[in-house]
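The complex appears here without one of its protein chains, the remainder shown in place.
Note that the chains take the letters A, B and C in the order they are written out, and that residue 1 is the start of every chain.
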Amino acid sequence: MNNKNVTATLLLSCPDRKGLVAGVSAFLYHNNGNIIHADQHTDAEKGIFLQRVEWELKDFKIPRERIGEAFSPLAKKFNMKWHLRFSDYAPRIAILVSKEEHCLYELLLRQRMKEFNAEIPLVISNHPDLQPVAENFGVEFHYYPITPKTKSAYEKRILKNLEEHDIDLIVLAKYMQVLSANLISKYSNRIINIHHSFLPAFAGGKPYHQAHQRGVKIIGATAHYVTAELDQGPIIEQDVMRVSHRDSVEDLTRKGKDMEKIVLARAVDLHLRNKILVYDNKTVVFD
Amino acid sequence: MNNKNVTATLLLSCPDRKGLVAGVSAFLYHNNGNIIHADQHTDAEKGIFLQRVEWELKDFKIPRERIGEAFSPLAKKFNMKWHLRFSDYAPRIAILVSKEEHCLYELLLRQRMKEFNAEIPLVISNHPDLQPVAENFGVEFHYYPITPKTKSAYEKRILKNLEEHDIDLIVLAKYMQVLSANLISKYSNRIINIHHSFLPAFAGGKPYHQAHQRGVKIIGATAHYVTAELDQGPIIEQDVMRVSHRDSVEDLTRKGKDMEKIVLARAVDLHLRNKILVYDNKTVVFD
Amino acid sequence: MNNKNVTATLLLSCPDRKGLVAGVSAFLYHNNGNIIHADQHTDAEKGIFLQRVEWELKDFKIPRERIGEAFSPLAKKFNMKWHLRFSDYAPRIAILVSKEEHCLYELLLRQRMKEFNAEIPLVISNHPDLQPVAENFGVEFHYYPITPKTKSAYEKRILKNLEEHDIDLIVLAKYMQVLSANLISKYSNRIINIHHSFLPAFAGGKPYHQAHQRGVKIIGATAHYVTAELDQGPIIEQDVMRVSHRDSVEDLTRKGKDMEKIVLARAVDLHLRNKILVYDNKTVVFD
Partner (left out) sequence: MNNKNVTATLLLSCPDRKGLVAGVSAFLYHNNGNIIHADQHTDAEKGIFLQRVEWELKDFKIPRERIGEAFSPLAKKFNMKWHLRFSDYAPRIAILVSKEEHCLYELLLRQRMKEFNAEIPLVISNHPDLQPVAENFGVEFHYYPITPKTKSAYEKRILKNLEEHDIDLIVLAKYMQVLSANLISKYSNRIINIHHSFLPAFAGGKPYHQAHQRGVKIIGATAHYVTAELDQGPIIEQDVMRVSHRDSVEDLTRKGKDMEKIVLARAVDLHLRNKILVYDNKTVVFD
C-alpha cells in the first residue's frame, strides 16, 4: 500500500507519570517517524495524561498493520488506553434525522465537497419527509415510523442497518427520538448529537421557546457525544449568537439553525480528524 | 436653567393600539420638539407597545418641569406607564461589594473617566477589605459584618444610607449576600447584579466550578435586575468567551473577571442612558 | 387581492427636519394603518433622516396600488427619496458563480427551505462546473466562458438574461469576475457580493493568503453592495472567527467558507426583508 502523505494518529490516555512524552517520542524516533503534530494535556487534579500525536507513515520503519503490536509493550507499561488511526481511512457515517433538513444538507454537502474525509452510506428517519434529499445525494434511506410500541423493534432494524454498513459514526442531525441505552453503549463516544441551546442552559425540549421566555440576549448550540443521560454527554463544541427583544420564537428558531448546522459540522469534522479524547464525561479537543 | 444640548427621554409602555406613534410624535412636533432618537417595539403576542423617544429641550415650547403634566392626558388616553428623564441629571449610584475588587474598580474608574454620567457617593460591603479602594476615590464606605442574625438590622442601616444619599441605582458588584424582598421591592428595576455565568446555565453558587465540571467550551456573564427570585430577574446584558480543556477552575475564574466587569459596566451604562424598559420579567434594550 | 397578513414597508431618506416622524405616522394613522415596526436614524453630522416603517395592509383605507400616489405629496414636501415594498412580493434573484459551490448551495437551500421569500430563476457562471447544482434545483443555468476579449459581448447576454427574468437582485456568490460599470449602475444597490475578508483589511485577491502571511488572529467575511470601485461598496454585514498559528492557508480557506456563506445569506436576507437603506456609501441596517 502507498503511504505517500498518509499519517498515523495515536490518541492515548493514562495515569500521569514521568517519562510518558519521552517514551512515546522515543518509540517514534527510533522507528524513523516524523512527527507533524503532537499535543498533550495533563489533568493535574485527576492525575490523567492525554496525548495526540500524528506522524508520517512515509519512511516509518514499522508497517502500518504492525504498529499496534509494536506499540503494545509501551502502552502496557504505562497502562494506556489508546486508538490508532490512519488518515487514508474514510470513516463511515450514518445520519439520523426527523423532519428538519438543514443539518442533513450541511453534512451531505460537506462530504460531497470533500471537506469531510468520510463516507455517508446511510440516512435513517422516523419520518418520510427527507427521503428525496437523501436519494438526491445517492444515499440509502430508511423510514421507520417509530412509536413507543414499535420503538424496540425498529431499533433492532436500525442496529442491523448500522452493522451492514460498517458504520463508524452516528450523527443525530435533529433526530427527535431518544436512543436506547443498548444502542448508545454499542456506539460509545461515536454518536454525535446537536442540541439547539447553549447547554446546560435550556436542556430538554423547545429550547428556543425557553430562551425567548427567559429573555436571554445570546442563544447557542451545543454538539455533544450521546450518553444514556439526555443532554448530559461530553460537550464537543459550542457557539453562540446575539439576539434581542425583537426576535420572536420563530426568529430565534430560524437564526439558530445557522448555528446548529455549523456547530454540528465542526464537531463531526473534529471527530473525523481524530482530535477528540473523552474522559470523565468531558472532551479534550486538540486543535 | 440652560437647556443647551440637554435632551428629554420618554420611556413608555402600554397596550398596543393604532395611533400611538402618531399621538406621541404629534405631541412633540406641536410643541416644537426635535426628535433625535426614537425606537419602539411591539410584543405582538402579549399586545404590548413599548417606546423610547428622545428630543432636544432647546426650543421645546414646554418648560421641563411642566412636560410631565402636559403629557399626562395622552398617557391617560392610552393607558401608558411612563418615565421622563433629562440628560443633565446624573443618577446617584450605591455600589455593594464583598471582597472582590475588579468590578468596583471598573465602575469607579468609568465614573471618574466620565464614561458614566453618574455620581457614586456610597460603597457598602459586608467585608472591610475594599475600604481603601473606596476611600482612594473619595467615596464614603460602610462596613456591615452581616451574619444571618444581624442581617435584618444591618439592612435597615443600608436602607438609611441609600435614602440619605438619594440613591437612584444600586449596583451589586460581586456582592455575595442576598437582599431582602423588602429592599428589592423598594428599588424595583433599580438594582443591577452581575452573575458570573451565562444564565440560566449555572445559576446559584460557584458557577465556574460548575462550568469546569461540565466541560463547557464557552463561559459567560450575565447582568440582570434583581428580583425576589434569586438569579431569575430580567436579563440586561450577557457576553461569553471561549475556553478549553486547558482552563482550570482558577483560569476560568481569572478569565471570567474580564467578562464580569465589562458586562456589568455595559448594563449600568444602558441603565444610565435610559435605554432599558422592563416588562414581563424581560428587558427591551433600545440601542 | 387578499391583504390578509400582508404588510407594506416604506423605506425613506431625506434632509432632517422637525415633523418628519409626526408627518409619516399621521399619514398612516389617518388611513387606519396599524404600524407593526418603525425604526429611524438621524445622521446628525450630515443632517440626513432615514426611516423604515412597516404596517398591515389589512383595514388600510388606501388600496395598495394607490398608496404611492397618496404618499407623494408628503414625500415631496420633505424632499424624500423613498421605496414602497409589499411583503407578498417575492423578489427575483440571479446568482452569479464561478467554481466554488458552498455559497450557491447555501442560497438555493435557503430559498427551497422558504427561509428566503424569493424566487431564484437564474444562475450564470464563467465556468461550467456548477451546472449540475443549478439543474438539480431546477434553475436555468448559463455558462459564458468570459475572457478579456469576450467579456463585453457576454455581459450583453447576461444583461439580456437578467431582463428576461425580471431580476430584482443579483448575488455574486464567489463570482471571480469584475462586472462592468454599466451593469453595476443598472443594478445600483441591487448587487450583493461576498468578499472573503474583514474589509477593508485584505481587499483584492487571495485574502486568506494575505491573512496567513500577516499572522492575524481573527479572519472575517464581508457582504457589500457592489459599486464601480472594487471592494469599496457599502458594507451590509460582516462576521469573524478566531484562528491561530496552527491554521494553514488551506485551513483558513476551509474555515472561512462557513463565514462566507453565512454572512452572504444574512445580507441577502436583510435585503429581501427590506431592512437596508444606503446613503453616503454606507448602509443603515434596521434590525
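Convention: a contact is a pair of C-beta atoms (placed from the backbone, for glycine too) under 8 Å apart; a residue touches a chain by one contact, two chains touch by 3 or more.
Treat the numbers as computed from the prediction; the structure is a model and nothing was measured.
*Asks:* Of the residues A:Leu28, A:Leu107 or A:Val123, which one touches the chain left out of the display?
*Replies:* A:Leu28
*Asks:* Kindly note down the residues of chain C that lie in touch with the hidden chain.
*Replies:* 41, 44-45, 198-202, 214-218, 220, 234-240, 244-246, 248, 281-285, 287
*Asks:* For review purposes, identify every residue of chain B that touches the missing chain, sorted by number.
*Replies:* 101-102, 105, 109, 113, 115, 136, 244, 246, 254, 257-258, 262, 265, 287
*Asks:* In the full complex, which bits of chain A touch the chain not displayed? Write them out.
*Replies:* Its contact residues with the unshown chain are 18-19, 21-22, 25-26, 28-30, 32-40, 42, 44, 242.
Rule of thumb we're sticking to: only the chains that are shown with their structure count from here on.
*Asks:* On a CA-centroid basis, which chain has its centre farthest from chain A's?
*Replies:* B
*Asks:* Among all chains, which one's averaged Cα position is nearest the averaged Cα position of every protein chain shown?
*Replies:* That would be C.
*Asks:* Can you check how far apart chain A and chain B are, centre to centre, with Cα atoms defining each centre and the answer in Å?
*Replies:* That pair's centroid distance is 42 Å.
*Asks:* Where does chain C touch two or more other chains at once, residue-wise?
*Replies:* None at all.
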